[in-house]
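All protein chains but one are shown in place.
The first chain written gets the first letter, and so on, giving A, B and C; residue counts start at 1 in each chain.
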Amino acid sequence: TRARALGLAPGIFTPGRHNAITDVEGVKVGQVTISEGDSLRTGVTAIVPHGGDLFRDRVPAALHVGNGFGKLLGVTQLRELGEIETPIVLTCTLCIWQAGDALAQWMLARPENAGVRSINPVVGETNDGQLNATRARPGIGAAVQRALASATDGPVMEGSVGAGHGTVMFGWKGGIGTSSRVLPATLGGFRIGVLVQGNYGGVLQMMGAPIGQQLGRYAFQRDVAPANNRSPGDAGAEHGDGSCMIVIATDAPILSRNLERLAARAVMGLARTGSSASNGSGDYVLAFSTASKVRRNPDAVVNTNEELGNDQMSALFQAVTEATEEALYNALLMATPVSSRSSRVNPLPVDSVRLLLRARGIR
Amino acid sequence: TRARALGLAPGIFTPGRHNAITDVEGVKVGQVTISEGDSLRTGVTAIVPHGGDLFRDRVPAALHVGNGFGKLLGVTQLRELGEIETPIVLTCTLCIWQAGDALAQWMLARPENAGVRSINPVVGETNDGQLNATRARPGIGAAVQRALASATDGPVMEGSVGAGHGTVMFGWKGGIGTSSRVLPATLGGFRIGVLVQGNYGGVLQMMGAPIGQQLGRYAFQRDVAPANNRSPGDAGAEHGDGSCMIVIATDAPILSRNLERLAARAVMGLARTGSSASNGSGDYVLAFSTASKVRRNPDAVVNTNEELGNDQMSALFQAVTEATEEALYNALLMATPVSSRSSRVNPLPVDSVRLLLRARGIR
Amino acid sequence: TRARALGLAPGIFTPGRHNAITDVEGVKVGQVTISEGDSLRTGVTAIVPHGGDLFRDRVPAALHVGNGFGKLLGVTQLRELGEIETPIVLTCTLCIWQAGDALAQWMLARPENAGVRSINPVVGETNDGQLNATRARPGIGAAVQRALASATDGPVMEGSVGAGHGTVMFGWKGGIGTSSRVLPATLGGFRIGVLVQGNYGGVLQMMGAPIGQQLGRYAFQRDVAPANNRSPGDAGAEHGDGSCMIVIATDAPILSRNLERLAARAVMGLARTGSSASNGSGDYVLAFSTASKVRRNPDAVVNTNEELGNDQMSALFQAVTEATEEALYNALLMATPVSSRSSRVNPLPVDSVRLLLRARGIR
Partner (left out) sequence: TRARALGLAPGIFTPGRHNAITDVEGVKVGQVTISEGDSLRTGVTAIVPHGGDLFRDRVPAALHVGNGFGKLLGVTQLRELGEIETPIVLTCTLCIWQAGDALAQWMLARPENAGVRSINPVVGETNDGQLNATRARPGIGAAVQRALASATDGPVMEGSVGAGHGTVMFGWKGGIGTSSRVLPATLGGFRIGVLVQGNYGGVLQMMGAPIGQQLGRYAFQRDVAPANNRSPGDAGAEHGDGSCMIVIATDAPILSRNLERLAARAVMGLARTGSSASNGSGDYVLAFSTASKVRRNPDAVVNTNEELGNDQMSALFQAVTEATEEALYNALLMATPVSSRSSRVNPLPVDSVRLLLRARGIR
């Protein structure tokens, strides 16, 4: 079930049609789940900013690093030039370099890029090593190509799919989640969408309800709780480690400086789910604007932008905080059990959660 | 009333004796409230890291900028050298340069500093211009001297005092708040304290309870709510603007890199109160370690440090997130009404809040 | 004498009419030299970006920190918003907070700013404590007001004037210097001007000529040279400490991201004079664009910018590197002797320098 069906509708703004990153027009998502034998449990999720020539019709972009224990590719050029020139791909930690090579290859192979000799693939990862035989490092290249080729708009698959197939959140099965917001017309009417690859821990709370503590599974419980208070299987939750990749798309016309500010607010949504961004977490937020008024061609001598004023950002900050929180709940609640030779990870017990939320006045 | 008396005890760790920044041994706080005539409503809050020679027995320190719309003094040297060499002073926006001069003067006047020709005062501010005739810019220097001279350990005054005398949070009276956590012995037993100068807005929530919406006062309500749903006096809450200064002290032995990571987590506590860090907000977090094992003398050729490993930070990250959230609740709940020629700002109606929290299962 | 008269004309581009920051149309400079009794030797230099309403017709701006051992005011807001809203003022280290207060006051007192309750003065400093009784901290406020009131376009006074009255470079008298470049029409024809407040050390070289070593005065000479090789008065040069404030103005239409990149290149010009940015140096570069196409009003919902493409920046990078190097030579060569109770600092011996340069093929 999606979060909203349980009453988990954080904030004050309303979602778009699909309550997904694809509510931002032109944005497409493609996912490939890799489940092979008893040990490979990983995948790829690709976010394509628009359907045109990504290398020449570039979107402004920014990165916020919540906690930088991760291998994210494409960091410095994205920041220096304030833009991205490829889709964004998410995958598993040790898959990331093969995925980067495949994304570069996919871009280079496009006819219009026949003369291109430099490309900056942006690839993020989280570590699905609890479920996935990550050291085996399956040839992820083909999966990247298929994810990109299959990207579509409309509803986005959530839970244990794509790059979320093997991820774990707060000791329960995590995965891909998404959500969106549409600003009121008085605030510009812009759309903003968030997609997350959730693989982190902490002390789970849902709109403040202390679900993690109530279900007996949360970070540091061995240090603060009596021994008889622990549930079986809490080991994975103990240190709150893991990572969270967050991708933000918006049709608001914003350049990189304000996109970076926007990206920073996604961590505020992350915080509301009970994360405190543990040492081992790679918590990254990538944000881009699809607005035609801020696109730029690398060969242009002058770019004409119509950019929102700084003071217009506040409503977008509120919106992205809300949508991130909801996307993370969706990742948890849409997850399905995944098992492998090394582990079995179950999702949150939705019926219990529903009762706990109701007891909290959330329904 | 303090937050904990209402059941607002966020997180899993326990507070120290005073539930205050002064639970970190050696840390002292001094406050001076300025209330003159019908228009001056401001003040000074000073945090003194230890009772020794601050210029020569320096504490490692770091700054995290949540949103940089503010005038904070001392930024670049603090970051370059990874340390502070003065107390930290908080005051009003347009007071900040006079306060910086006074803090410099106070340091230079100490006998041991007779030969000092360079000093880096660290002074933060929030804008109390709704209540305070800030353009009058009263000679704040004397107040800085008095705050420093009167600094003590033990309980800390909260609410509409010191640098919080004229501040506003979510449309209600805000001010100074503080809280602390003590880690379990298995996690090192360290103490961490937080002091906030709250002057910001957003959509107030308290441990998830949507108090702002329930009381009809929150950012963007004119854009999302029917006209008849607004309470009188909501004007101040409309844009979520304002600022929040957060100061963290810990006795855990940490150098500037990990202190900066620690500081970043305070924003996660801020987020849990309903802030999304609006454009106009100056949200800054200063963190320092009082541990003798990481002190450094500027003339030392070699400094010997015993520093926590990176992986030990996670528990401190959790603790600071909790303590910041609670300190902010304390700032709101301990505030008393303040009025001036220009405005009157009332605190949260505590009885209503208590009922709303109880309805949410918080007590 | 100015550098160019000695053959010191670094680079490939040509200067503007005055070879000064004022070659960028609209930029004005005002300076007040404070020389009182036998101990006060300091001053103020103000750079005014344009003659209009600086608070509402804002110029994009950026800061690069070469080495952050300094007290620069206005840092975080400048970066967060990507703009400045006041003139830039330079002064002495311990004067900076009084100067910040005075600049704020000057802005607030303008009729159009009667309702302003937040202002972000940008003030830089270097430490003239060798010559100046800096702890006396003369009321610098009046000097700031006079510098601002007297700002003019046209030629700029260089050497031991304004904020450079008490500064020292490489053990010789330093001060204010300026230079400019005009890009060829094929590269856009833009103007770029640099003004420096030079107060630093190192191993002086002028277009590669090892003047510092040849004149027997350079950093670390006690460590590397035989005792008999030292000139009297080399003490001040020993650690290479000091600071350098660099201000860049351009009429090229650039927003903050590319202005920050531009600012970073000024350090490359600084490097060519023999600095390696010692620990104690506060080396800051502020850059702003006066182009009407990138101005922004803080109340604008949308700002329309015509901004240079990233690839157009390279020629500006070259130009600012050149102009910074030349401005620093001007600061040295235009300096006149200054003495006080505490010290006497002579300028470079120009005749010797001329001979040394000629021997190097520079004339």
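By definition in this document, a contact is a pair of C-beta atoms (placed from the backbone, for glycine too) under 8 Å apart; a residue touches a chain by one contact, two chains touch by 3 or more.
All values reported here derive from a predicted model rather than from experimental measurement.
Undergrad: Among B:Arg17, B:Arg110, B:Arg257 or B:Arg358, exactly one should touch the missing chain; which is it?
TA: Of all options in B:Arg17, B:Arg110, B:Arg257 or B:Arg358, contact with the hidden chain holds for B:Arg257.
Undergrad: Which of these touches the unseen chain: B:Thr1, B:Ser150 or B:Asn303?
TA: B:Asn303
Undergrad: Among C:Ile140, C:Val267 or C:Val294, which residue is in touch with the absent chain?
TA: Hidden-chain contact among the options goes to C:Val267.
Undergrad: So that we can see where the missing chain sits, which residues of chain B does it touch?
TA: 80-82, 188, 253, 255-257, 261, 296-312
Undergrad: What residues on chain A make contact with the chain left out of this view?
TA: Interface with the chain not displayed, on the chain A side: 65, 67-77, 79-81, 93-94, 96-98, 100-101, 104-105, 108, 116-121, 127, 129, 134-135, 137, 282, 284.
Undergrad: Mind pulling the chain C residues that touch the left-out chain?
TA: 11-13, 66-67, 183-184, 186-187, 202-203, 205-209, 213, 218-224, 239-241, 261, 264-265, 267-272, 275-280, 310-315, 317-318, 320-321, 359-361
Basically, only the chains that are shown with their structure count from here on.
Undergrad: Go ahead and note the Å separation of the Cα centroids belonging to chain A and chain C.
TA: 44
Undergrad: Averaging over Cα atoms per chain, report the distance between chain A and chain B in Å.
TA: Each chain's C-alpha centroid was found; their separation is 31 Å.
Undergrad: Using the average of all C-alpha atoms in each chain as its centre, how far is it in Å between chain B and chain C?
TA: Using C-alpha averages as centres, the distance is 35 Å.
Undergrad: Which residues does chain B have that touch at least 2 chains other than itself?
TA: 67
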